[in-house]
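Comments concern the structure below.
Note that one protein chain of the assembly has been removed; the remaining protein chains are unaltered in position.
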Amino acid sequence: MEEKFDFTVEQLGECKVPSPIELSKEHGDFRANYVKDTSFVRYKVNVFDADSTENERTKGNLMQKAGPREFIYFNPAHVNAGICTCGGLCPGLNDVIRAVVRCLWYRYGVKRIRGFRYGFKGFFPESNYDTIELTPKVVDDIHKNGGTFLGTSRGGGNRVADIVDAVESLSINMLFIVGGDGTQRGALDIAREVEKRGLKVAVVGIPKTVDNDLLFIDRSFGFETAVEKAREAVNAIHMEAESQINGIGVVKLMGRESGFIATSTALASHETNFCLIPEVPFDMDGPNGFLAHLEKRLEKRGHAVIIVAEGAGQEHLQSTNETDASGNKKLSDIGVFLCNKINEYFANKHIHVNLKYVDPSYQVRSAVTTANDSVYCERLGNNAVHAAMAGKTKCVVGLVHDKYVIIPTEMVTRKRNTVDPEGALWRDALDATGQPILMVNNIQSVIEHMKKTAEEEEKKAQAKSK
Amino acid sequence: MEEKFDFTVEQLGECKVPSPIELSKEHGDFRANYVKDTSFVRYKVNVFDADSTENERTKGNLMQKAGPREFIYFNPAHVNAGICTCGGLCPGLNDVIRAVVRCLWYRYGVKRIRGFRYGFKGFFPESNYDTIELTPKVVDDIHKNGGTFLGTSRGGGNRVADIVDAVESLSINMLFIVGGDGTQRGALDIAREVEKRGLKVAVVGIPKTVDNDLLFIDRSFGFETAVEKAREAVNAIHMEAESQINGIGVVKLMGRESGFIATSTALASHETNFCLIPEVPFDMDGPNGFLAHLEKRLEKRGHAVIIVAEGAGQEHLQSTNETDASGNKKLSDIGVFLCNKINEYFANKHIHVNLKYVDPSYQVRSAVTTANDSVYCERLGNNAVHAAMAGKTKCVVGLVHDKYVIIPTEMVTRKRNTVDPEGALWRDALDATGQPILMVNNIQSVIEHMKKTAEEEEKKAQAKSK
Amino acid sequence: MEEKFDFTVEQLGECKVPSPIELSKEHGDFRANYVKDTSFVRYKVNVFDADSTENERTKGNLMQKAGPREFIYFNPAHVNAGICTCGGLCPGLNDVIRAVVRCLWYRYGVKRIRGFRYGFKGFFPESNYDTIELTPKVVDDIHKNGGTFLGTSRGGGNRVADIVDAVESLSINMLFIVGGDGTQRGALDIAREVEKRGLKVAVVGIPKTVDNDLLFIDRSFGFETAVEKAREAVNAIHMEAESQINGIGVVKLMGRESGFIATSTALASHETNFCLIPEVPFDMDGPNGFLAHLEKRLEKRGHAVIIVAEGAGQEHLQSTNETDASGNKKLSDIGVFLCNKINEYFANKHIHVNLKYVDPSYQVRSAVTTANDSVYCERLGNNAVHAAMAGKTKCVVGLVHDKYVIIPTEMVTRKRNTVDPEGALWRDALDATGQPILMVNNIQSVIEHMKKTAEEEEKKAQAKSK
Partner (left out) sequence: MEEKFDFTVEQLGECKVPSPIELSKEHGDFRANYVKDTSFVRYKVNVFDADSTENERTKGNLMQKAGPREFIYFNPAHVNAGICTCGGLCPGLNDVIRAVVRCLWYRYGVKRIRGFRYGFKGFFPESNYDTIELTPKVVDDIHKNGGTFLGTSRGGGNRVADIVDAVESLSINMLFIVGGDGTQRGALDIAREVEKRGLKVAVVGIPKTVDNDLLFIDRSFGFETAVEKAREAVNAIHMEAESQINGIGVVKLMGRESGFIATSTALASHETNFCLIPEVPFDMDGPNGFLAHLEKRLEKRGHAVIIVAEGAGQEHLQSTNETDASGNKKLSDIGVFLCNKINEYFANKHIHVNLKYVDPSYQVRSAVTTANDSVYCERLGNNAVHAAMAGKTKCVVGLVHDKYVIIPTEMVTRKRNTVDPEGALWRDALDATGQPILMVNNIQSVIEHMKKTAEEEEKKAQAKSK
């Protein structure tokens, strides 16, 4: 079944102001050009049958390209910009803040830029609008640190009235919101409330998710850095495992609903023997269960390295049904659970094992960006500014097929992206780990269980997007 | 004008051997699937006008997906594989070798794998066929080193008869050739000679170019690592420049005909003020020349950092018309030339400057891969093996729109990819450096000069591909 | 009271074999010289009163210098060397193994070198003498990995008879034992048993303790690398703490009885506000307790970073009196305890804090050595070989006042070195953290308690050394 996409980006009004950025309108003169609103990137590139009609071009498949426009919506002299970072840490937050500030300041001449501190809390009256004035000088070196210069906090996106009150009373007309899907849904609500009040405020999101679980885009900023750091932890635990008789190393990595970090780290480390992710079910016990395969591995090679994503194997744990301040379901700790299971299993068999467990999440989240991620953040920040100056709103910027595009926030927050267990990434990870294609004893019952779970998730997603 | 592409991949014969890799043929069972020959990736994704017909799907726009096939051409028991690395060093060579060996051995059960030493030299009779037997144990740790475990050398691809003699006398029926465009053209000649002799040898290339100047593909392996290391050198020279009165730091980076490393490093470093690349002409003197702008920068900020790609500004140097062993034109040294020009200019103006120059190329080329590059090499190697086992030949593997594909060697060696001076990457680099959009006094004459050069290049390219 | 030291090194017999290493016996000819047994390093260098007699030179204060002798005890052709690594991981183990093997092989021409696997287990009959033949080729690249190439395990040093049986039946006459103080005591027992049986076996230790708690020596190998990696963890947690309102970061570092890693990391990170070590008692509660000072810090700066050594504050925890396989007392987990205490304290005060906790120990222990540590390991390994070839035994090699020396094992295992709370290192750490000089409410009672503990420790130490 073909999904219908509508990638049309909303606009505050007509663009009549000539851009202060001097670019060329001609081609062939070696000078960089403006981008037109009619430049698109085709989203779907997979073609399963070259002669089928389902591959036809459809407008719904086109994403608007990001970049500086010849005419913009806002007069730079009247712009009063705000920026905030929300949710958990992720590599690159400071790079993004810096890029937004510098592009506004140097390229458009905007001099009123305000950073809201500690996520949405900076908008709340009880914080007395905790903001900081941002200039190129203030942000010049912040990309050399991890974390976020502005501070962050979870939740608060539901206090829409308070936030828009702040926007009004501070005369903000351009808002950059860096955060995950929950935050971007909050940003959408803010944009709608702003509209309802008849204000002209561009609300542009820069989607942040270290888990890389954002729909449509190639990868989220900070993801590559996260894999770089996660690989270090796996290499360390591999050394521990290999140095002991029956050494077992377990590394828990981030990934609540998607196993991108775990899978990529398994591929990058070249030393991982099992990778457990939320998308691929596994049995603990039984002849085709994880523990039996782990035992075989130990017999054959004397040590084993396991990566487990934090959201993997939740079916084995008692769910708590609690949520954290960001509204994410609280997960039971699969890392500790797995370690206990492993120790128990081998104790029962009187096999001495030497298990080491690490959870490097904080070191991963707070890392300074790799060069490639740093380039990405710089370009994302610049393109967010170009979008906002052109009056785009209710949208986020992202990378699709290596091109920078603008995507309606509603589209990207519909649901989360996941590793396709039948796709190329996971298949290559199986190649790399050598683990069985599926560690499940009764496939049919698992398929039914997973389908049911997926349907429930879909219902929730639809409820959310209403 | 629309270019016509033919991405049809050649095949040695029909695939009748069931693959020893057990994958699923069904969808929805959480088990990784085989890839069909009828799975494609659409290459062109830029759409300039949603209603125009030029965006229509055309078969010529489709690239075949890489991955394991259900049926393969070679019986693994009869495979006798060879692999060699050619040309200059590039991060990731060992990762690629390792992946090819491990995929052949563990996934397909191929046990006869031979590494040819020092590029094509290992095929020459005078080296007594200098080869090394490759097993997973031999290659297990090689990815932790830079360089190439097999050794490399330049040139030799023109000794086609000798090479195919070696292939015959060693009974090689599968050849993996890691190298740049010159090497891949050699590989194509080898494949053609092999065909002429009626042999069934799959010749699969893994394209290597640290400059990232390969047509069609998203990026070449090792490129991200190169930028990571190049950024370190720029950061160092920035410290030198900033610590002195009128400190000027010049970093020469690789890039004979394309400025990808220079441009990406400028974006990644956040400290670069001028980036000079082969694709963008610049005047040295005159009111809109580079030296005048450098002087302005010094006046304003007291220091400056310059990145120059090795192929930039060749129009200012006397060409030697010599070529190196790889057949590349010998370039005059723009780094040293630039430093002399700068020192001369300021000496004439009696302005004391403090110039520091570094050329970190060897440190960049020989680096160990970043995590993301390491994943890329692993997957490239695996997919090269899958392609060869399925009897694909005269082709290379690559990444297009984040999907692994197989591309005919003839297509990718037609010419080199370059930074589009009017595209998004260079525009964003201008944002990052703040340098003028074009440092040229008389644009028209430059356009004509560059057009003429391009036409000459095109003629040479056509001559080459014949 | 002046401690009496006897640094006399035992010797298997007279050195009559000319060394195969060609060095100079003259001075002033620019050629490196042999070291004489009469070359010493003065151990005590602190002088509290220039005129006092207690500073007089005493022979007991002199340590014998390490290095190649002109005449050696063993005929290289008859040497049959063994090496093993025991206890927990520590950066540099592979560097040391590599240096020992290469020095034996290349400098002395010894070709029979055997690595015992998994600590003392490789000597046990039930492992069938699990050993591996060591050559320069085998160890050539091992220093690029952390961990130990030979494997390790805890304990087993008490099975002296079994171990010496192995030494006899494998005709080992030179034994290099890399391990902590427990292991070195085992090595001493082995040397005594060897002597009792009338064998001529040189037993030379290379002391390993990542905690840097070895008596007399400047620092233990791997220590600097450990601080390098620990600093990374502290920097990460600092980012987490600083990015949140009332963010608190807690890092637990190694250091069972000594706070060297914690103290040096606090100095190196420049971001630590409290450093808690075993040597310095602290109260949790009360007006001058840790929690009250933490609250003050949060009031003033909004975030705090705490380093806690694993052996700190044991007085607050219920002791278990259990020991691990190495015979070390099992410590209750101060990290988790501290986090609970902090959360409880602020919850009671209705202050919202955001606490993050990391324990990077495995990443720290398994790191690859820094350049300086790598030099140290290389030189330690070489000097261990020089000592053994000269027939030294019951000794370890170490660095004292930047000179390599040989110290009797009995001396260095008497007790563990600790951070002097009244010395320069800790004083400088107080400067760096800005924490109170002592977080204790009733100093007198603490002094008495600590004295009592120290006396008990001393008694145990005397019991051990008997």
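Here are some notes:
Letters A, B and C mark the chains in the order given here, with residues in each chain numbered from 1 onward.
Note that contacts are C-beta pairs under 8 Å (C-beta built on N, C-alpha and C of every residue); 3 or more make two chains touch, one makes a residue touch a chain.
Because the structure is predicted, anything quoted here is derived from the model rather than measured.
Shown as candidates are B:356, B:401 or B:415; the residue that touches the absent chain is B:356.
Residue C:224 is the one among C:181, C:211 or C:224 that touches the chain missing from this view.
Within the full complex, the residue among B:148, B:409 or B:433 touching the omitted chain is B:148. Across the interface with the omitted chain, subunit A contributes residues 141, 144-145. Within subunit C, the residues in touch with the undisplayed chain are 22-24, 27-33, 35-36, 38-42, 44-50, 55-57, 59, 62, 65, 67-68, 98, 103, 106-107, 143, 218, 224, 227-228, 230-231, 264-265, 267-268, 270, 280-281, 370-372, 374-375, 378-379, 382, 401-404, 421-424, 426-428, 430-432, 434, 437-438, 440, 443, 446-447, 450. Considering the complete assembly, subunit B touches the hidden chain via residues 89, 118, 121, 145-148, 151-153, 232-233, 235-237, 239-240, 242-245, 356, 358, 360, 362-363, 365-367.
In the analysis below, only the chains that are shown with their structure count from here on.
Among the remaining chains, B is positioned farthest from subunit C, on the basis of C-alpha centroids.
Per-chain CA centroids place subunit A at a distance of 29 Å from subunit B. Inter-chain spacing, taken between the CA centroids of subunit B and subunit C, is 48 Å.
Rounded to whole angstrom, the centroid-to-centroid distance between subunit A and subunit C, based on C-alpha atoms, equals 43 Å.
Among all residues of subunit C, those that touch two or more other chains are 145.
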